[in-house]
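Take a look at this one; I'll ask things after.
This view holds just a subset of the chains, kept in their places.
Every chain is named by a letter (A, B and C) in the order it is written, and numbering of its residues begins at 1.
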Amino acid sequence: MLNVGVVGATGYAGEELITVLLGHPQVRITNICAEIDKPQAISEIFPKFKNRLDLICTEPDIKEIVNKSDLVFLALPHTVSMGIAPALLEAGKKVIDLSADYRFKDKEVYEKFYKARHKDKKHLVEAVYGLPELYREKIKNAQLIANPGCYPTVSILALAPVTAFILMDSDSIIIDAKSGFSGAGRKSVEEFLFSEIEGDFKAYKVNTHQHIPEINQQLSKLAGKKLQVTFVPHLLPVCRGILETIYLKRAKGAKAAKAQDLINLYRKFYKKEPFVKIRDEGDFPRLKNVIGTNFCEIGIYEDKEKMIIIAAIDNLLKGASGQAVQNMNIMYKFPEYMGLV
Amino acid sequence: MLNVGVVGATGYAGEELITVLLGHPQVRITNICAEIDKPQAISEIFPKFKNRLDLICTEPDIKEIVNKSDLVFLALPHTVSMGIAPALLEAGKKVIDLSADYRFKDKEVYEKFYKARHKDKKHLVEAVYGLPELYREKIKNAQLIANPGCYPTVSILALAPVTAFILMDSDSIIIDAKSGFSGAGRKSVEEFLFSEIEGDFKAYKVNTHQHIPEINQQLSKLAGKKLQVTFVPHLLPVCRGILETIYLKRAKGAKAAKAQDLINLYRKFYKKEPFVKIRDEGDFPRLKNVIGTNFCEIGIYEDKEKMIIIAAIDNLLKGASGQAVQNMNIMYKFPEYMGLV
Amino acid sequence: MLNVGVVGATGYAGEELITVLLGHPQVRITNICAEIDKPQAISEIFPKFKNRLDLICTEPDIKEIVNKSDLVFLALPHTVSMGIAPALLEAGKKVIDLSADYRFKDKEVYEKFYKARHKDKKHLVEAVYGLPELYREKIKNAQLIANPGCYPTVSILALAPVTAFILMDSDSIIIDAKSGFSGAGRKSVEEFLFSEIEGDFKAYKVNTHQHIPEINQQLSKLAGKKLQVTFVPHLLPVCRGILETIYLKRAKGAKAAKAQDLINLYRKFYKKEPFVKIRDEGDFPRLKNVIGTNFCEIGIYEDKEKMIIIAAIDNLLKGASGQAVQNMNIMYKFPEYMGLV
């Protein structure tokens, strides 16, 4: 049994992570922390864990975490993770960080978009970007995983095959993203109140969202040249799920292809992937198909000059905690789908 | 044109009140206040008022309010109203208070349930309880209206006819109430966040809600003896509306009546009321029929020993701002339905 | 008082139309029809009309309609309208048709996208496209109005200024549209059931929706050349409202403009329009601001090479019945905003 700790247990990602880990046959949760006023049983904070997890949630205490855990998940706000990760890593522990703190190779980009100085350049270099579909080999031996953001996960999976083969005009990528509210986190602000959101729909952070540079970094690496996407996120009046509709213009050189050819290309690219499904022609993803699962579904439309790619994930699973567990499975040589649906 | 001021413009009731008043042909809003950090155009706070209401929302300034308004609506939290009302009343203004501050004849009851000392006993005595179906004559000449609470409005309307004729066992009244979230107010607390509430349903303040003594006070008065209801409120994952299912045991003395007899009794009782509808036998209210309106709908089921009464209102209209405007119409001799649907 | 008939009263648009007309001070509804098994009081079909509209809804009977109405609204399914409109027009009545039957000047386009033969070429020629912001003068004297589709209304309003001045690359228009479910109509099919849709979100009719040629027809006319948009509609788990996010590439010739310049251009273009609001820079529409109103709100983002335009309407009001009443107001010289919010 692997002993794991969860730091940041009281947010949506932390809560979901505990739920997934409780169903994992090779894992024992030994340690639960969060920024919390006073220690409290996790089963009091989340009554659904009653009779299932008998641990007290405390303020993080590095020594305690080090003693009790082999692997530590950090489900903390951005900038908080890098205050805790170094001590864990130096004590020889493995760390999967769900924040943005270790996702950027270029710390200037991080500092610009997250408006904070980076305090741990050393581990930034060593961190492996935890998208198994692109970096499985590196993940196997990583000590520190930077678990991808929710929008980047679905954007990169949707675009990787066409980007790798540069089938589109590289200036043309437009991502129209729609996310459920759990993506915004458990923040007690007026604009997240039920009565404000029920029946509403809106765009936010129009082409300025902090996930844009993360998408650009990965796609540019795949394309071998600098790509810059247009990205408009919207908030759906649902709790979970992201669906993106992505518009591309066919590259001038690229020979015309039927939708079915593109579908075949995607299926080949993701042939061995347990969590990517490519839909048949004329058939597109919907949130209902992916919510509660670790799957990314992708549908493809194509005509003369343009391609439209529609992709969906559960933001709390493949977009956060499910992917974190998938990374853990790879690191510890458990079957990749263990504990995941 | 009647000049009115709205104090407490930024809550749900205040917002709805402005919306209703903007559609009222005999009223001009001259004054908008709220507890607010710095003055701000109401059309910035609520963009839907852009081009429709060109006023700055400020901290309440009694002198200013007195100068500009004939009638003042107070849509303030409990205990705040009684700090402002006296000065307005003494300046000769009429006041419709949507809080609980002037609803109780017995200030001990208020102090027990609202956990605060009452500071304005004088006006407590003069205040008229603004339920037009019971107190229309008094409302006509009132200077201070205590606008009823949302649950009490629907509970009292649903129960007044059977209570007045004491058709039920007086210990037997059970009110199972379900309300939309706007009833909870615009409070930025975790338990009101969209992701917490979507898909959820729960009871709260089980038989301890502060509206219970308000219901008891009015029903006891109608019955001519002390009544005490059992009352369990629940929160629906919708924004607006209250539906109550009320269970009664037939009084021992009362002769058996068919549902249709009871329906006839209710129709007679509410014969001249513009905003009470009694449904046909076998037909019951639903939220959709009353949301966006000032109506209270009532449906009646009856068999040998028990009666079940189901009633619904829009908590922000008949349960708050619509009723306040109905009271204003009565006070100023406008047609009672003016500006209301 | 203007006597109006409503044919097709039982769908969402018909229901909303009756609601709006009941609040219009210059109109009397004299006639209510629908495809219905047997005659039934409209207040039984929609209990919310009880005490407000005392009419029996029957199968349409042309003679009866002609006798009772000056103006007839047809809120019928596509292809049904053109079976009824000719007789009404020939009897000298004015007609506002909410279906697609008279929206296309080229009947081949209609026949291709609506998969039915057009049976009334004569009136197709005379019909005026009822978008007041573009065709107000023609609407004034029209006998037959083809009321625009919901997606076309918001798409055209959002694009008219940039299209008229050809500020964008004309191949580049991408419309990512999101609509509430009432747009799909009151059809009892499994995919519209509550339990299927709650918490779900999906694209449908990807780049093949029947509203595409309607948008293309109007934009091409404005641009003076053939334009073809990319259009992907999605279904939101809400009842009402459409929000579109539109992506444009700046035209090669067009000189770079700041977002504020574009906002100024839009404000000038829509200067006299009572129902179009252009938001300030950095501020964007949301459904909550337009639901229950006849407004179209537009927000604009711009940088070097691209423009993003976000626009929202209530699909049942500005996208259907509200716009129909706006057209009526223009035809009968009532104030254009009468009965509308």
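Criterion: contacts are C-beta pairs under 8 Å (C-beta built on N, C-alpha and C of every residue); 3 or more make two chains touch, one makes a residue touch a chain.
Since this is a predicted model, take the numbers as computed values, not measurements.
Counting all copies of the one sequence in the full complex of this file gives 4, of which 3 are shown in place.
Simple rule for what comes next: only the chains that are shown with their structure count from here on.
Inter-chain contacts peak for the pair A-C, counting C-beta pairs in contact. Chain centres defined as mean CA positions place C nearest to the mean of all protein CA atoms.
With each centre defined as the average position of its C-alpha atoms, the distance from subunit A to subunit B rounds to 46 Å.
Centroid to centroid, with C-alpha atoms defining each point, subunit B and subunit C lie 37 Å apart. Shown for subunit A are the residues that touch two or more other chains, namely 196, 199, 237-239. Residues of subunit B that touch subunit A in their complex: 12, 180-182, 184, 186-190, 192-199, 237-239.
Taken together, the subunit C residues at the contact with subunit A in this complex read 171, 174, 176, 178, 196, 199-204, 206-207, 230, 232, 234, 236-241, 243, 245, 247, 284-288, 291, 301, 303, 305-306, 308, 310. By the touch criterion given at the top, residues 23, 47-48, 50-51, 198-199, 277, 279, 283, 288-290, 292-293, 297, 341 of subunit B touch subunit C in their complex.
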